[in-house]
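Note that this complex is displayed minus one protein chain, with the remaining chains in position.
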Amino acid sequence: MIGKIIELLINGLALGALYAIASAGFSLIFGVMRVLNIAHGIFLVLSAYLTYFIYRCLDMGFIEGVIIAILSVTALGLLTEKLVLYPLRAFKESLLILTLCIGMIIEQVIYLTIGPVYIMNPVLISGTIDMYNIKISTNRIILLFLSIFITLCLWAFLKYTKMGKAIRAIVQDEEVAAMYGVPVKRVRMITMGLSCALVSVAGILLNSIYMFDPSIGWEFMGVAIAVAIFGGLGNVFGTVAAGLILGIIESFVGYFISTNLRLVSYFISIFLILLIRPRGIFGGGKT
Amino acid sequence: MKILEEIKNPFKLSSLLLALLLATFPFLGNYYILDLLILSNIYAIFAASFDIISGYAGQISLGHAAYFGLGGYFYGFLIDWFNIPPALSFFLSGILVAIIGFLVGVPCLRLKGAYLALGTLAFSETVRTTILAFPSVTWGQEGLQVNRMLHGIIHNYYASLALLLSSLIIMHYVVKCKLKLYLVALRENEDLAEAVGINTAAYKLLAFTISSFFSAISGAFFASYIGVISPRALTISLSFRAIVMSTIGGIGTLYGPIFGAYLITFLSEAFRPIILRGSDIIYAVLLIIFILLIPKGIVNFIQERLRSFLKL
Partner (left out) sequence: MRNKKAISKIQAAIIAVIIVVLVVGVVYYYYSTRGPTSIPIEPVKIGVVLPLTGPASKIGREKLDGMRLAVEEINEKGGVLGRPLELIVIDDMGETEKCLAACKRLVEVDKVHVMSGILGQERAPLDYLDEVGIPFIGPATPLVMVITEEYPGTWDNLFCFAYTDRAVAKSVITFAADIVKARTLALVAEQFGAGFERLEKMIRDFARERGIEVLPTIFYPIGCKDFTDVLMRLEELKPDAIYNFVVTGVEATYFKQKYERGLKIPSYVSGALPTSWEFPQIVGPEVADYLCIGTWCWNLSVTEKTIPFCRKFYEKYGYHPFSHETAAGYDVIYFIAAVIEKAGSTDWNAILDAIPKTEIVGVRGRLRINMRNHAPAWLEEMGEGYPRYYYIRQWKNGYPYVIYPPEFAEKAFELPP
């Protein structure tokens, strides 16, 4: 029994960590730029498709594909920030709809160029770790460690570097930060680039355990929104923790209650959070 | 009566006349156009009810498709489980969903802006995944077969037209005559409205309730017409379509979304031979153009131009 619980815990953490990385970017964008980037889910799927395109259609290596995909999505994000989000930052609610439209356009572009293809990462790591009655696939363990590593890097970046502090300052209060001389425009660009890099890594890692199709960007967007609200919009550390917690909850609900309720548990969680603590379970969510 | 006074306004009168003109379409015998018109009518009611919340009251609701879909599902459930006659189920489902809309509105009272949008979206996705999670009851992705209220496309067409007109009259009277001032005050500056003594909470809830009632009615009619209601009627895509229809048509008016509904339905059919895949891209591009250039929608734009033109 203990073995089962540990298995569920580790698998839940692995999946939750990936969701956490994907949602951290979304939360960060909201914190710094006060805009809900609904196109975030599509960026996730886009990076997986770009990787596929490069290593399958252009016949380059997988690692090259990953690197080019991450760079491209980051570039696309920076472009969006420069052309859309920054100039139009006065349109408060309409900006949300604009990002939604951009997401839809990207999805349709994938349909039109690469086509409605199903993709999945090639098997790079195989084998299972089977000891003390616990059976976990090696792939998951590696995903877990990678995610933890990335999260630690993110944490270190935000806590100790100058740019990280600038970001946190703007999340707290943009006007005061600007008065203190924080270069808002540059920080916005860096935030967007960082978020897109994070989400594209999450996309590629998720593609190794889950098959993608161009229209699941919206599913992942829903999950990212759930995680971000649960942890507090704008509170990156809270979002990451929320991702891990929700992943574990999903895992346990699936085994002990019913597999059918896995997805429901996500959305019920955020519904409850909005009722009880709208600022997120760790507080610190920004308006 | 106030209704008659409002109708005298030339713009509104002309749109009513247009509706009556549409009533002659069945004589063309073209089931295809009729089908598009029926769908347009259904979406028109849906978009107009969305406009009550978003355009008038200024509360962004990204999850409106939930009420539409729930209207359809409750219609099916009431007929199957309690053997209630279809016409009665139709209205009852509207009332049930209106109660749900009220209950959803209560926690939404303290949410603002982004949180409200996400909260309504969360509600919509919760409903959708719950329906998928209990397929023994709801038949899951396959969809629930429902009894039809009316058979025959011409009957359905006249019914949809009657439904549209009556919904319009009720919404017009309730929203424009009674609530308009309060809702607009709510939209423009909520804190100021509170300060002046308007009970913003009550009016928000009222807007939620009325809006969800009409969304449910349109959803129930949709289910009755198509004969099947599935979780595909509850996706973000449908909520997005409501946003497109009201933003392009004209926010804050009831007639704008109706015009938008007709426009979008016929437009996406017209563009189908040209763009086989990804026809949703039309919505996205149009919406971007409109948000940037004509943020209030066509009807408002034309109204302003006409007014300034007539005043010379």
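Should a chain be cited, it is by its letter among A and B, assigned in written order, with residues numbered from 1 in that chain.
Note that in this section contacts are C-beta pairs under 8 Å (C-beta built on N, C-alpha and C of every residue); 3 or more make two chains touch, one makes a residue touch a chain.
Note that the structure is predicted; figures quoted are calculated from it, not measured.
For the chain that does not appear, the touching partners among the shown chains are A, B. Interface note: of A:E64, A:D130 or A:D173, the residue touching the hidden chain in the full complex is A:D130. Considering the full assembly, A:N139 is the residue among A:T99, A:N139, A:T191 or A:S269 that touches the omitted chain.
Checked against the full complex, the candidates B:I99, B:L192 or B:I289 give a single residue touching the omitted chain, namely B:I289. Contact between subunit A and the unshown chain involves residues 4, 7-8, 11, 15, 111, 116, 118-120, 122-123, 126-128, 130, 135-140, 209-211, 213, 215-216, 219, 250-251, 254-255, 259-260, 262-263. Contact residues of subunit B toward the unshown chain are 30-32, 35-36, 39, 132-133, 135, 139-143, 145, 222, 226-228, 230, 232, 267, 269-274, 276-278, 289, 293-294, 301, 305.
Rule of thumb we're sticking to: only the chains that are shown with their structure count from here on.
Taken in their complex, subunit A has these residues touching subunit B: 30, 34, 36, 88, 91-94, 96-98, 100-102, 104-105, 107-109, 111-112, 116, 218, 222, 225-226, 229, 233, 258, 260-261, 263-264, 266-268, 270-271, 274-275, 278, 287.
Residues 60, 107, 110-115, 117-119, 121-123, 125-126, 129-130, 132-135, 235-236, 240, 243, 247, 277-278, 280-281, 283-285, 287-288, 291-292, 295 of subunit B are the ones touching subunit A in the complex.
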